[in-house]
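With one protein chain removed, the remaining protein chains of the complex are shown where they sit.
Naming follows writing order (A, B and C), and every chain is counted from residue 1.
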Amino acid sequence: MNQSHSSTLNDELDGDTLHEECGVFGVLGHPDGATLTALGLHALQHRGQEAAGIVTFDGKQFHMEKRMGLVGDHYTDPATLAKLPGFISIGHTRYSTTGEVALRNVQPLFAELEVGGIAVAHNGNFTNGLTMRRMLIADGAIFQATSDTEVVLHLIARSKQATSSDRFIDAIRQMEGGYSMLAMTRTKLIAARDPIGIRPLVMGELDGKPIFCSETCALDIIGAKYIRDVENGEVIICEIQSDGSITIDSRKADQPKPERLCLFEYVYFARPDSVVGGRSVYTARKNMGINLAKEAPVDADVVVPVPDGGTPAALGFAQASGIPFEYGIIRNHYVGRTFIEPTQQIRAFGVKLKHSANRAMIEGKRVVLVDDSIVRGTTSLKIVQMIRDAGAREVHIRVASPMIYFPDFYGIDTPDADKLLANQYSSLQAMCDYIGADSLEFLSIDGLYRAVGGASRDAANPQFTDHYFTGDYPTRLLDNDSTSNVRKLAVMASNG
Amino acid sequence: MNQSHSSTLNDELDGDTLHEECGVFGVLGHPDGATLTALGLHALQHRGQEAAGIVTFDGKQFHMEKRMGLVGDHYTDPATLAKLPGFISIGHTRYSTTGEVALRNVQPLFAELEVGGIAVAHNGNFTNGLTMRRMLIADGAIFQATSDTEVVLHLIARSKQATSSDRFIDAIRQMEGGYSMLAMTRTKLIAARDPIGIRPLVMGELDGKPIFCSETCALDIIGAKYIRDVENGEVIICEIQSDGSITIDSRKADQPKPERLCLFEYVYFARPDSVVGGRSVYTARKNMGINLAKEAPVDADVVVPVPDGGTPAALGFAQASGIPFEYGIIRNHYVGRTFIEPTQQIRAFGVKLKHSANRAMIEGKRVVLVDDSIVRGTTSLKIVQMIRDAGAREVHIRVASPMIYFPDFYGIDTPDADKLLANQYSSLQAMCDYIGADSLEFLSIDGLYRAVGGASRDAANPQFTDHYFTGDYPTRLLDNDSTSNVRKLAVMASNG
Amino acid sequence: MNQSHSSTLNDELDGDTLHEECGVFGVLGHPDGATLTALGLHALQHRGQEAAGIVTFDGKQFHMEKRMGLVGDHYTDPATLAKLPGFISIGHTRYSTTGEVALRNVQPLFAELEVGGIAVAHNGNFTNGLTMRRMLIADGAIFQATSDTEVVLHLIARSKQATSSDRFIDAIRQMEGGYSMLAMTRTKLIAARDPIGIRPLVMGELDGKPIFCSETCALDIIGAKYIRDVENGEVIICEIQSDGSITIDSRKADQPKPERLCLFEYVYFARPDSVVGGRSVYTARKNMGINLAKEAPVDADVVVPVPDGGTPAALGFAQASGIPFEYGIIRNHYVGRTFIEPTQQIRAFGVKLKHSANRAMIEGKRVVLVDDSIVRGTTSLKIVQMIRDAGAREVHIRVASPMIYFPDFYGIDTPDADKLLANQYSSLQAMCDYIGADSLEFLSIDGLYRAVGGASRDAANPQFTDHYFTGDYPTRLLDNDSTSNVRKLAVMASNG
Partner (left out) sequence: MNQSHSSTLNDELDGDTLHEECGVFGVLGHPDGATLTALGLHALQHRGQEAAGIVTFDGKQFHMEKRMGLVGDHYTDPATLAKLPGFISIGHTRYSTTGEVALRNVQPLFAELEVGGIAVAHNGNFTNGLTMRRMLIADGAIFQATSDTEVVLHLIARSKQATSSDRFIDAIRQMEGGYSMLAMTRTKLIAARDPIGIRPLVMGELDGKPIFCSETCALDIIGAKYIRDVENGEVIICEIQSDGSITIDSRKADQPKPERLCLFEYVYFARPDSVVGGRSVYTARKNMGINLAKEAPVDADVVVPVPDGGTPAALGFAQASGIPFEYGIIRNHYVGRTFIEPTQQIRAFGVKLKHSANRAMIEGKRVVLVDDSIVRGTTSLKIVQMIRDAGAREVHIRVASPMIYFPDFYGIDTPDADKLLANQYSSLQAMCDYIGADSLEFLSIDGLYRAVGGASRDAANPQFTDHYFTGDYPTRLLDNDSTSNVRKLAVMASNG
């Protein structure tokens, strides 16, 4: 009970949206490896706030630090960075999924192999992770944590290939799903993206040294230059030579498939200043608002963004509709970290802990609320109420993405399908009634495709991953039927 | 050295603006005293993030909890709230000024008097605090902390008046400066505002119980009704009677003066959704942008707010000028708490730790940056550089308040006068050159007055407190010449 | 309930004996003031383990650090000592009495006076502390904590004397009770002992610099030389002159009384290697055992000390009786710090958490257990049971001090009178039956006097303070009737 209540509160405070699970960053050959990685992870903090880890290699020894909490709370501290000397570094920032919150689940993971140490970090999810884990346990492998990354580590350790990079490729070729993965050895930085490129991964360069990261914003913060996206199915192996020069080797998949980036990167996950798949995320979001204004116009006095996700779309909506854009909802930036299990009295204030209505812009007005997406609808309900309490004459909701019907298996934390608003009510009107709005409209799937990529959806060969809207999963789902067994293996509760 | 460097970083991360020192909240007669106070302080968190304290009285005993950090990090925790039972409660949230950061400086302060206990909390500053402190020490008073609030406590303890409320009035009538003050005894909640009402203080009501707080946003979060502003020079004494009823008694100053609210509440301090002195802060800020667009127009492609303070003014500027409003600067919400003493490498990234340029909206454009105010100019310099690095063709700065020349003595933390940009350069052009912009303009003092109150400044009887712009201090400054002696008395360094 | 249960456990773990409240240490003129003070307090740790504080003066500024816990847990840390530069230093270590455990109660206390700062620390208790506190509050004094030391500070602050040392003397001459007190100003170190010298205080010297401390063991640890005991009623004022030389001025009481040191210092409090009042504590304790063997002989196989207090007396008993001395009870040195509120199951193991029977020395034997004192008898009961469970044929208890009937008011933490074993049972046999021993005998008051001072008790002019045994209080007890009011004033519960 308690748990579920406070989870409802967190939904409200987080805006009842979906969550990405991770961000990754790596650099090879730069003397400030850990500092650059810390800065990169800080820029990727929106992809995961639970914990962060960094591994470095200084020519003699690997160093690893893992911390619960924000990158900026720990990795800017001189004492922490002093423990991470080295010119090869990879880092990982992690979203707080339900279940075990333990340092041993924090990436990167490290293994000492016969051929030397290797550290691995990834963003995404394997659709055959459980299947592989079972196979490995049957073969005598010992797992320390519940992360699928450990599966990859075991496959590397058991690979019969000679070199660490060949072992890495051998391992990931056995995995299915959506992932962007970084690995490092004593001389190499390796980047890999899944066969259809569901999760993003870009390559950059600073002072001639290669960098890989989830989004371009992690290049911008350190003043690094964007080179190109890692291609879907590609493995890039950078190696520092004894003379300090760096070789870069790209291995492509044997039978390349077309890229299908996850649409939710554009809808919500990626930072607006990032360029994903060559497209400005901010521009894509503004286009969603513009298309939404065309698809679902409404006669109103003011366009109000639901902070923060809805802001670019609201601006697009306002510009396209000619209705003034105003901050009708003010966000409290000082939401503390211990709202996890507040008292019942505190919990009752729900969404007001983070948002408040700006009465001067609401009272007596017909308000269009623009949000990026609706998952459960629980927060929308509270926000509509808050806007009405502030004196709005009408409240219209416009959502800059389609209705969500299906769970994700590629690294997005989705609630159970029956908790999704779209699955709880059979009609748009019923949803609108539940939320208490005067009208409710979603952007069409084609409207979204055009906002992001310019063209409508090609049903035969969709340009993007979009199963949460359409049910069209881009890969098979090997573990899916046996998902319930996951817990059966994770029998150990521990703080260790 | 180190200290000054990291202070520069903090200026950048905080936006190089001025800082208020406190927020206060009090409630009488409500069974959830501490919970309401915690929520109210959470809504007032923008007025001070260093520490917060709450005192309650439960009919038998006073309870006090003080914590470093955010309200939401501590006071939503059931264990903490359980230590604060009671139906009378006052709370205080405090800004981190330089010098001692110690729990013993955190308000409210408490004293056991012959007539019973009393707790006091205040926002503002006394201009004769040091003078009174010296007088009291000469008379055998012992001070535990460096806060001026303790001076008031001693005056109350030494007052010859019979009741706690008369003692309180006796005490504050001896103090000069700008303050909004709350006090509580075993039966009373007392609110007081300085003779000209420099700092704000409003009265509200929830379930028929009186509430006092710095801004209306603290009423909104708990669903309380706004009653009226506490008047300048007024003391309101609310007392709970044995039958549970509450009497409210107002004492006005003998020779009332006109109110002169601090203009910086409108320019930067107050939350945009608050109503201060009967005026919407958000609307005032938009008006500043509108007036600024009229006073200092510029031919440009895009209006970009400097987050977060400049946003409403930027919106006003855009609406008045017809130039599109775009988010050209993206704010990183996840700035950690340990940036205080980062490594030199981290420090070098300065403003980029918090802000990044949204290249898609900047590249090739003529950009108007709208900011709320400029204090030292150090951050403006970095932001202009960041915008230029992102490819802007021109960068024009428009500041929605006048130039700051003079220090404050009423509760605003101002840098030394010679650190103020306006005092470092003799001409607007020199400032513009320093910052590296193509043009730089400030809102006029009349433009600001009109934006807030409708009328231009009445030089004979200014409607607001505005000395930081004009040098016209609204009270005498008794301690001012001897400011350097403050440290002489604060001889004790301690963590206790 | 819970509270009382865990308090019973703590009695068992601490050996159900009385507890001293404090130890003090001060040094003037030595560059390593804080280090010497930390070492001295470490040697005095047996006098109080709850918290410790140190104040230093470095020529410009006072520095104060206070910490909960052991001296060696905090004050050996370079970071802590670095915050305490200075050549004048006083320190205090404090026993955990019931009630508030808060840093603000930790001594030394400091006040900024008109004539400069002063810090005060004391061991002992005032019998008119409450009376004076009430008088001061009526006169407008503000108290921050519940310690009587603050009363002295207020009296100093309000004194009309010109110098800090005269103010100090003025203040303590108004106080009654048993105390050893240290004070320091910007140039002085002042030591004072109550009119009859109930609590000990010695003067030593290191490198020609004066040192004062509760016991000689604090001189031994730093290699300082013992000079003499501070006399009862004496105030010694040491002052450092501008040329670095030190003047020492002694002020005696006008009408000197004979010294009456507290007997419990010899029975239990002082460390066995200390010399108190010119007498070796260890030798006194051995003598107690020797006298006990003569007064209450028993036919037995083995003499077993109840650790740790009973060990010297047991050795004396064994040597005098010729019965072999053996370690029949083994002490677990690793009793953790969180036994305060253990689970009911853990609590049930009581005394076994700290002590275990050494079966090889017990089984089949007639055992004499020698303990230093019996307060409630609750631990004795458990120990007898433990010894019987280990197979003892007979268990005889010999206590190296008389029965305790009366509470203390001079700094010893005594339980309520009706909790004392001697007041719960009307006969020695009844006590013996309760405890479950085969015989139980206490040392006579004369036997104790002879063990410590050589002569029997002079009933007309007792040589020592001994009211807990005899009811003969050496001073009037002004606060005593109103003790229950103490809590009425301490109305504030706080962690601040």
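Following the convention adopted for this analysis, a contact is a pair of C-beta atoms (placed from the backbone, for glycine too) under 8 Å apart; a residue touches a chain by one contact, two chains touch by 3 or more.
Only a predicted model underlies this, so the values are computations on that prediction, with no experimental measurement involved.
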item	value
Chain not shown, its touching partners among those shown	A, C
Touch with the omitted chain, as defined above, among C:N358, C:Q424, C:S456 or C:T470	C:N358
Sole residue of C:E150, C:D220 or C:E234 that reaches the chain not shown, by the stated touch rule	C:D220
Touching the absent chain when the full complex is considered, from C:A138, C:I330, C:A430 or C:A455	C:I330
Touching residues (missing chain, whole complex) on chain C	32, 35, 38-39, 42-43, 45-46, 49, 69-74, 76-78, 81, 217, 220-223, 271-273, 275, 280, 282-283, 308, 311-312, 315, 319, 324-327, 330, 332-339, 341-343, 345-346, 349, 352-353, 356-361, 389
Interface residues of chain A (partner: the chain not displayed)	53, 60-66, 83, 103-104, 106, 110-114, 117, 137-138, 140-144, 153-154, 157-159, 489, 491-496
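Just so we're on the same page, only the chains that are shown with their structure count from here on.
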item	value
Furthest chain, CA centroid comparison against chain C	A
Interchain centroid distance [CA atoms averaged], chain A/chain C, Å	61
Distance between chain centroids, defined by C-alpha means - chain B, chain C (Å)	50
For chain C, residues that touch 2 or more chains besides their own	none
